[in-house]
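Remarks on the structure that follows.
Heads up, one of the protein chains got dropped from this complex, but the rest are sitting where they should.
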Amino acid sequence: MTEASALRARAAPAKAAEGSFSGGFAWAMARDLRIAWRHPDEAVLTVAFFALVASLFPLGIGAEPQLLARIGPGVIWVGALLAAFLALPNIFASDYIDGSLEQMTLSPHPAIGWASGKIAAHWIVSGVPLTLLSPLIGLQYGLTPDTLVVQALSLALGTPVLSLLGGACAALALGARGGGMLLALLALPLFVPILIFGAGAAEAQATGMTPMPHLSILLAALIAATVGLPFAVGTAVRIAVD
Amino acid sequence: MNWFYFASPSTFYGLAGRMAPWCFVAAALLAAWGLFLGLLVAPTDAQQGAVYRVIFIHVPTAWMSMFLYFLMACYCALSLIFNTRLSAMMARAIAPTGAMMTFIALWTGAFWGRPTWGAYWVWDARLTSELVLLFLYFGYIALANAFEDPRRGDRASALLAIIGVINLPIIYFSVQWWNTLHQGASVSFRGTSMHVTMLTGMLVMSGAAWMYAAGATLVRVRAIILERERRTQWVRDLGAA
Partner (left out) sequence: MTTAKHRSGLPIVLQGRDLACRRGPALLFSGLDFEVSGGELLCVRGPNGCGKTTLLRCVTGLTRLDRGTILWHGESALRDPERMRAGTAYAGHLPGLKDDLTADENLEFALRLRGAGATAARRREALAAVGLEKRQRIPARRLSAGQRRRIGLARLFLDPAQLWVLDEPLTALDDAGQALFLDLLDRHLANGGLALAATHHRLAPPSGVVRELRLG
């Protein structure tokens, strides 16, 4: 049998398996981004949902310009938060079902590496498009250019924290009954401080005050989340795979 | 002396059964004394009138809501680090009482807020983060019960509780960090600015809440122990007796 004899003729490579944080991070980013590139629906749907929700408020509340400018920052943040939330199950669901998560927990790469990589890839596919679209939505609400900039900045700082917190909750809820509602109960309370500071930053700018305190706190939250949450995500995945 | 004697569900079951009634008795006595102080002895507040007396329920339950969450998170950390069954059961037993305390704190706060601020609810920092705390309790309970395997539920919800601990400093410091409607801290380790009978009343009521929470947790953990360990010999012997 030619296939079998081809096998016999080769020797397995002698290089030992090694794991590292950057190896795991690069692996997860490369893989998830490539899969997302083949299936852009998730990114497109997230952005479309955001635009849709933002359009509902003027229709429901009334399109008076002053009112819209007043509620704009908050509505945009709520819309972005809900869109980011809806994208959460996708982080781990398919890997859980096809067994990739098992292979990841067995990998010599430390869990914080690939956990950070997956969440970073998820942010690039969901959070970044939301941030980039927010100025357009802001124009719909009649926000001034400086407010638009602060809004986008607050989203740029806040959406990664949402991805990290939401990723941890999504990992915890793997295999649980209750589906999306359970995930909402877990993730949305944790999102509240980010929402308060994120929307607060844009509102501060809109009312003439400085947004720096809000943005600084968002940055601090981002640093704390980046340092602490990947470890929690790795632990949660280990619990899920047991 | 074996420090871990009571770390086993079977021995702790008996201990909890003996301790719980005393906790409830202590709670009843302290509550009677505290309410006496609060409703009858403490002077009427100059600005707010008699309605401020709800503070004697509101503040103790608010303190307990945070303390119980912290305690629950500690048990969760123990259960994850040492993989002990009883720690996880204690955490699960605390959660409903903690949620109840949070709810009472919010509700009595609304009672107090209406005459004082003109609204039952305001979205200020402390109330909002206390509301978030209520949802964190709900999330913990929901996640713990969302799995077929109770041990898996223990571990997942334990990690969730630990992540949520960050909310406690936010609640505590929120009145300092923001200019909010909620009253600033009048009680601290350095001293207090309030009348001594008010303070005594609040502390006594806090003790009552603490004793009640201990008693309720012990009773609940006994039920959890029976349910989890129902296939062991000692539980079967109990049932036969």
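A and B label the chains in the order they appear, each numbered from 1.
In this text, contacts are C-beta pairs under 8 Å (C-beta built on N, C-alpha and C of every residue); 3 or more make two chains touch, one makes a residue touch a chain.
Computed from a predicted model, the values in this text were never measured in an experiment.
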Residues of subunit A (touch criterion as defined above) contacting the omitted chain: 1, 3-4, 6-8, 10-20, 23, 27, 30-31, 34-35, 38-39, 94, 97-100, 102-110, 114, 241-242
For subunit B, the residues touching the chain missing from this view: 83, 148-149, 231
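Keep in mind that, in the parts below, only the chains that are shown with their structure count from here on.
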Subunit B-facing residues of subunit A, complex: 165, 168-169, 172-173, 175-178, 182, 185-186, 188-190, 192-193, 196, 229, 232, 235-236, 239-240, 242
Partner subunit A, residues of subunit B touching it in the complex: 80, 125, 128-129, 132, 135-136, 138-139, 142-143, 146-147, 152, 155-157, 159-160, 162-164, 167, 170
